[in-house]
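In what follows, a single structure is set out as structure tokens and then discussed.
Yeah, one chain of the complex is gone here, protein chain that is, but the others are all in their spots.
By letter and in written order, the chains are A, B and C; residue numbering begins at 1 in each of them.
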Amino acid sequence: MIISMRPHATKEQIDHVCERIREFGYKVHSIQGEERVVIGVVGVGDVTACLESLEATPGVESAVRISAPYKFVSREFKNDHSVLRINGNEIGGDEFVVMAGPCSVESERQIMETAEGVAEAGAKMLRGGAFKPRTSPYDFQGLEVEGLKLLSKAKEATGLGIVTEIMSDRDVDLVAEYADVMQVGARNMQNFALLKSLGGCGRPVLLKRGMSSTIKELLMSAEYVVAHGNPNVVLCERGIRTFETATRNTCDIAAVPVLNELTHLPVVLDPSHATGKRSLVPALARAAVAIGADGLLLEVHPCPEKAFSDGAQSLNLEEFRGMMKMLEPYISLWKETRAAAAVPAV
Amino acid sequence: MIISMRPHATKEQIDHVCERIREFGYKVHSIQGEERVVIGVVGVGDVTACLESLEATPGVESAVRISAPYKFVSREFKNDHSVLRINGNEIGGDEFVVMAGPCSVESERQIMETAEGVAEAGAKMLRGGAFKPRTSPYDFQGLEVEGLKLLSKAKEATGLGIVTEIMSDRDVDLVAEYADVMQVGARNMQNFALLKSLGGCGRPVLLKRGMSSTIKELLMSAEYVVAHGNPNVVLCERGIRTFETATRNTCDIAAVPVLNELTHLPVVLDPSHATGKRSLVPALARAAVAIGADGLLLEVHPCPEKAFSDGAQSLNLEEFRGMMKMLEPYISLWKETRAAAAVPAV
Amino acid sequence: MIISMRPHATKEQIDHVCERIREFGYKVHSIQGEERVVIGVVGVGDVTACLESLEATPGVESAVRISAPYKFVSREFKNDHSVLRINGNEIGGDEFVVMAGPCSVESERQIMETAEGVAEAGAKMLRGGAFKPRTSPYDFQGLEVEGLKLLSKAKEATGLGIVTEIMSDRDVDLVAEYADVMQVGARNMQNFALLKSLGGCGRPVLLKRGMSSTIKELLMSAEYVVAHGNPNVVLCERGIRTFETATRNTCDIAAVPVLNELTHLPVVLDPSHATGKRSLVPALARAAVAIGADGLLLEVHPCPEKAFSDGAQSLNLEEFRGMMKMLEPYISLWKETRAAAAVPAV
Partner (left out) sequence: MIISMRPHATKEQIDHVCERIREFGYKVHSIQGEERVVIGVVGVGDVTACLESLEATPGVESAVRISAPYKFVSREFKNDHSVLRINGNEIGGDEFVVMAGPCSVESERQIMETAEGVAEAGAKMLRGGAFKPRTSPYDFQGLEVEGLKLLSKAKEATGLGIVTEIMSDRDVDLVAEYADVMQVGARNMQNFALLKSLGGCGRPVLLKRGMSSTIKELLMSAEYVVAHGNPNVVLCERGIRTFETATRNTCDIAAVPVLNELTHLPVVLDPSHATGKRSLVPALARAAVAIGADGLLLEVHPCPEKAFSDGAQSLNLEEFRGMMKMLEPYISLWKETRAAAAVPAV
């Protein structure tokens, strides 16, 4: 921690700050600058508590943490990529994993047709919501248990792993029975009760970035899951909220390499929510492969204009096939890069 | 709804769109412009489903909803202010209500001292967290049930109503036993499982605006609670996330009159979270009174520099007394305005 | 400056950084933490150059400036409020100054009628654009010189000082001939060529905050004007750009007390641009008085629905009179507060 005192802080204030720092078990390194005193705080202790205390102490202008607030998810903790095995596939390793399917499970026919279509085109996992977070209480809220059962059927028929959303800590056991991956939606990224309960769910977690969450907050939410016992977390960039309205969200694509520098966890990108527009999805998917994401999460529906939700950003099966075909040479380059990177980096 | 077709949409596309609209039970009013066809959709039906479908239909450039997506919380539904009676006080009526207390309940001594201090200075309700949403899993998570019990003690001693946070739909019954008002934090504003369960909790709900939520989304979340059976919702502006870092959040103070135009629900402002800095709280509190908020929610701690959390934005008891004194003439003006407004406006 | 080295920075990297710091004429205070080395940089020198250099140096994780980047505009430089005398009025002193008028000067009749109306209602200055920054090249660009002349006429008739916008360093002499205050619009807040030229214009400058500019950047732009010879700058908060669309901009009202802590320059608020909606202007104006702004800049038009621009956010003359009347008791409280604050603060 670095504590900056105000320019005219008194000696008493400075002494008091130093005393408080020592009470927290830290050592004090005081630097007398031209205008103010800056205090370096060294040692091991409860960083947040000390920081919050000092911020509230008279004479202090700012208190800044230097070390990362997360531990288990950091590159310092584990320097090589985490590879998760899910339903026979690896994510974070040598395969680029495409997870595709409808926003919501709507009917047996719809989910089976989609599952078969995306499997044939090369997807490895099927996404589909049984519990749906909808902005309006009057909109379709999902088929719930019935939807989970249909996903199981689709898995049986196609072998695809299932990614589906969990919305409440009350439903963890139920959803874990059917899901290969427990998806946490953007709106629940800081639902800490849910994150804690996923620590013991026995399934990998796909954690979507909150629409106004920083990369650091995303990592802190992942840390919640890991600290509560579950090391298998996949992060997902899905666009953030900005002033731009030409797209549904603004895809922060640079978050992918930033996350790769900070964490060993796999990172996937969701070009459907990031853009909100079907016509933009293939181009952004291409960019996601090129920038080094570990996979894609995207929306596919057999008939987007009849979808209960998110039709405007869903590819139909033919468009999905076209996109997968178009991605092939980019995925080949991705594999070469991945293979080359396996050689220890400096 | 207004559907804009692309400039070069074909006749087949336009006919197909009109047909889809009629399938949803609406009537079609087609307008041939210079560059494109625009279609007005009239009638009663499932607006969202129709909208989402049309957005995904070929040839459509945009589909825009005209009517408000919320109903019960709107001024169209109820044109006069909702007045909530809580523990003997009215909010939304002729009294400006101050809710004050620490971020977290930390100990019996801390909460009792705070409760007595704020009551004496004129607060009508005591805020204090027993379940705490913390960004880091390693930070103090609240005293939980023990904290709720301490709040009850403080209520007994001072008569103050209790506002405390609820973080999971699993804890609704427990928290409702102790709380006069169930607070939903900014991070849970779109935790729809929680919102639904609060529909039946039997207590008023204080709904804080999500840090990147629009005013419309705030109203939709309130609509969830109301539509699930609980008409007693208080809205709270607490700052939104922007690029500015001089304050913890950016207080969208104009949200107060905007909400007053759109909804009959009471609106309070939280100057502590909105600024994150103790020195700015009194000035912003003054502005909140002047702009016509129904009350304030703010953080007070007997010794901010020893607070477990949010010390930097907490007033101490003396500062709180000073602020309350300073607000008096502003609250007098507020009451005059309120009384004048009771005469039907044009 | 505080330089944080990466956790695994080598001794060579650390030594090289220390050497670079010394080359810039600074002293080095190195602190060995648990995970990394942090280096305090002390002394007087070219902070930006040193900072930028270190940020680009291998092994450095971050380089953070501690001292403020501005000097003349800071409270450290001058601890009491700057009071500007403009056309017989004082801004920044004991009078709350209202500057009102149309977005654009449109005709003699329009500007004369407005000037007389706002003067009668208590405004001290007349605003009105002769050079208009318009998003579209096809929109009305202002009457230019003709508009300036009409403003002069209005000044003669009413005695109101003139605030008008300057858009290019080429027009400084021309505009200075007619204007009492040279307004720099939000879009030109970082037009550094313009700012420099205003250093020698001989007129006070009203500097509007850029729509995505931080408070620090606003102060840096003011510093440009002052450093180039003109100490008379008034700052204006007029709303920033965020994700919220219910208002044209989001009024960062807390910027007023933040600026009062950081700078001695006067600060006014523009409730017209901050909201974009006539119905919200009076409430926000009230809040601006209450929070301690030095004045208001707002749009008034004799017939808003015939305005060439910004009609939706313009009050008509009757509404303006009503607002001025309503503000009276708030301005009385403002004066009491101002008088009390003249007693040296602690």
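In this section, a contact is a pair of C-beta atoms (placed from the backbone, for glycine too) under 8 Å apart; a residue touches a chain by one contact, two chains touch by 3 or more.
Values in this document were obtained by computation on a predicted structure and should not be read as measured data.
J.: Among the options C:Met220, C:Ala274 or C:Leu317, which residue touches the chain absent from this view?
T.: With C:Met220, C:Ala274 or C:Leu317 as choices, the missing chain is touched by C:Met220.
J.: Given the contact definition stated above, which residue among C:Asp252, C:Asp270, C:Asp294 or C:Asp310 touches the chain not shown here?
T.: Per the contact definition at the top, the residue touching the missing chain is C:Asp310.
J.: Determine which one of A:Ile21, A:Ala49, A:Val172 or A:Val256 touches the chain that has been left out.
T.: A:Val256
J.: Which listed residue (A:Asp80, A:Glu108 or A:Glu244) would be found touching the missing chain in the intact complex?
T.: The missing chain is touched by A:Glu244.
J.: Looking at C:Arg22, C:Arg170 or C:Lys335, which residue reaches the missing chain?
T.: C:Arg170
J.: Out of C:Arg75, C:Arg134, C:Lys149 or C:Arg321, which is the one that touches the chain we can't see?
T.: Candidates C:Arg75, C:Arg134, C:Lys149 or C:Arg321; residue touching the omitted chain: C:Arg134.
J.: Take the complete complex as the reference. Which residues in subunit A touch the chain that isn't displayed?
T.: Listed in rising order, the touching residues are 212, 214-216, 240, 242-247, 250-258, 261, 274-275, 279-280, 283-284, 286-292, 329-330, 333.
J.: Could you please point out the subunit C residues that touch the chain left off the display?
T.: 20, 48-49, 52-58, 69-70, 133-140, 167-171, 187-188, 190-194, 196, 210-212, 217, 220, 223-224, 227-228, 241, 278, 304-312, 314
J.: Residues of subunit B in contact with the chain that isn't shown?
T.: Listed in rising order, the touching residues are 2, 4, 7, 29, 31-36, 38, 40, 42-44, 64, 66-67, 76, 212, 241-243, 245.
The rule is simple: only the chains that are shown with their structure count from here on.
J.: Quick check: how many Å separate the C-alpha centres of subunit A and subunit C?
T.: Each chain's C-alpha centroid was found; their separation is 39 Å.
J.: Need the CA-centroid distance for the pair subunit A / subunit B, whole Å please.
T.: The mean C-alpha positions of subunit A and subunit B differ by 27 Å.
J.: I need the residues of subunit C touching at least two other chains; which ones are they?
T.: Each of 212, 242-243, 245 in subunit C touches at least two other chains.
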